[in-house]
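Here the complex is missing one protein chain, while the rest keep their positions.
This part shows chain A:
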Amino acid sequence: MAGQLRSGLALLIALIIVGAALASAGSLQPHTVGPKDKCPVCGMFVAKFPGFAAEIRFGDGSSVHFDGAKDMFKYYLYLSRYAPGRKTADIGAVFVTDYYDLTKVNGLSAYYVMGSDVYGPMGRELIPFGSESKARDFRNDHRGTRIIRLRDVTPTLLNQLD
């Protein structure tokens, strides 16, 4: 009887662990933008501009949506201003919209083209791509100036875009 109870308990714990693991893996999928979701940086409704939408997901599962990669970076760099009490370490995932496929790609490893003739809802934008070859093609087609990664984005660079 006691053995049965113990094995039942073990099964329960195993289920909880597997469930939690699945849940955390599931949370790495981008959320769909709701009609009421506003960009915390500029206050615009994100759902109107699905082609540029970006998202920051925190470790606790909550997420914020942006109407462009530029505003996402502003939030990311000035986290203490926009989300007091949060730290960069709390960020679980960053998603940006690939310009060609309109699919969400990992914003931490994405390639961004600067200075192109494609304007987002907030004007000059960093246009995200999942692969470097796409970014290079885009830069040639749309007169972009350079391709940058997440680590290259600085407050000075963002100021140049405004």
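Here, a residue touches a chain if its C-beta (ideal position, glycine included) is under 8 Å from a C-beta of that chain, and two chains touch if they have at least 3 such contacts; residues count from 1.
Just so it is clear, contacts and distances are computed from a predicted model.
Peer 1: Given the options "N-methylhydantoinase B", "Formate dehydrogenase subunit beta", "Thiosulfohydrolase SoxB" or "ABC transporter permease", say which is the protein name UniProt records for the missing chain.
Peer 2: Listed in its UniProt record, the absent chain's protein name reads "ABC transporter permease".
Peer 1: Quick one: which of A:101, A:132 or A:152 touches the chain that's been left out?
Peer 2: Touching the chain that is not displayed is residue A:101.
Peer 1: Which parts of chain A face the unshown chain closely enough to count as touching?
Peer 2: Within chain A, the residues that touch the unshown chain are 51, 99-102, 118, 134, 137-138, 141-142.
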